[in-house]
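Right, I'll just put the structure down here and ask away after.
Removed: one protein chain of the complex. Kept in place: all other protein chains.
Take a look at subunit A:
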Amino acid sequence: MSERGMSAELEIAAGVVDLVRQTAGRAAEAEVVVTRSDLALTRFANSFIHQNVSETGVSVHLRLHVDGRTATGSGSRVDADGLAVLVERTRAAARLAPPDPAWPGLTAPTPVPSGPAADEATAFASPDERAERVRAFVEAVEGLEAAGYCRTAYRSGAFANSAGHTAVGRAAEAAMDGIARAGGADGVARLCADRLADLDGAALGARAAAKARAAAAPVELPPGHYEVVLEPAAVADLLQNLAWYGFNGKRYAERQSFAEPGTAQFDPSVTLVDDPLHASTLPFDLEGTPRRSLPLVEGGTTGAVAYDRRGGAEAGAGSTGHGMPGSATFGPIPHNIRLLAAGAGAGAAVAAGPVSAGVTGAVGDPDTAALVAGMRRGLLVSDFWYTRVLDPKQLVVTGLTRNGVWLVEDGVPTRAVRDFRFTESYPRALGSGLVLGLGRTAARQPGRVDGSWYEAPALRLSSWHFTGGASG
């Protein structure tokens, strides 16, 4: 069934390329991506399922370069009439588009890796299977309010261009993200995996509940610079903003990025890799370029930024496999970033620590416990929220803490703290000598759409600038 599906998508893609040849001539250059998707998300709040959705979708994306001009079109119709309309509409747009002397050409035929296998059970999981995980989460919070989601996603895609390059692939992903709520204090647990079977609703619910109970009765602390331990959910926000504004090849070319390849801009313990094939994924980008691992930072030294074909050609670097919808406008953005955990060559490793010290439930794992144990006075932060960039060049970001903050004194969480607002330069906070420890175990955090994730261990930083509290 699935292989047939892939060949059906390839047939459509190849058919569109043929249609372009027939109508626009053999000199026309065309690239086509056809993607079928089955996306489902079961959402719960106040401890019951209140929204429960699924979607079967198909999209056809066509980029056409003809007579030196380029246009892009997309649609959801795959019948003959729908495809003909798409081709004609895109041809008409190309005729009116201005000359495109920087057209980078098409991806030449090249091998595309198969990528990790898509889990069939996840791809076609039933609403009952998602609901069962929600039920387990809700039961595990033992009387607290629970809210969140369980989602599964499947995509089957094919690429074809008029240069003769083709590629096919399939990807499946599952994610669960939930909070437990205890009298105004929330605790969170979230995880992304290739297989729905690897998501344990009960374990995630228990973790969220323990954090929520530990976050009860928070005190307000004054703003200022604090040493911090950031849990993986908060670290994921760092990675996402670094990717959008720093490792984005278009922003780099426009001199709006902090990134300076070849320069030691981070602490030596920091190694960042965009690593799409680390998880189930379509193994090619929108331009048919094979996706591959891209070292962004190695041992603290910035290594590379991401490019699509156009940006890569302008930079003389070639595409890094980051062609995506909108990359011409917003730039190519790495979205499968791993902050390598300690023990993977990094120097700021810590041993496991006791999770039972201090406020019960504040520390959820031995990794975080070890980082907390080394802190004389600081804050343990679970999650960040609503982060926005004040200045892209220095990547100064404001945002808030969410889902639990604790004061740590002499290595022990001593009390829950009310949420803070912060204003901080992310690269500066990760600078040389400022990363005091990395956990040994990374957790994959789901992005807001399937196929986007950030994997990180907990992280201890010497300073974080909290600029406001709950009172303003």
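Assume a contact is a pair of C-beta atoms (placed from the backbone, for glycine too) under 8 Å apart; a residue touches a chain by one contact, two chains touch by 3 or more; residues count from 1.
What we mean here is this: contacts and distances are computed from a predicted model.
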Among "NADH dehydrogenase subunit L", "TldD protein", "Bifunctional protein PyrR" or "ABC transporter permease", UniProt-listed name of the chain not shown: "TldD protein"
Residue in contact with the excluded chain [from A:148, A:232 or A:249]: A:148
Residue among A:425, A:441 or A:462 that touches the chain left out of view: A:425
Where the unshown chain meets subunit A, residue by residue: 39, 41-58, 70-77, 85-86, 89-90, 93, 96-98, 126-128, 130-132, 134-135, 138, 145, 147-149, 151, 177-179, 181, 186, 254-256, 328-329, 385-394, 396, 398-400, 402, 419, 421, 423-425, 428, 448-449, 465, 467-468, 470-472
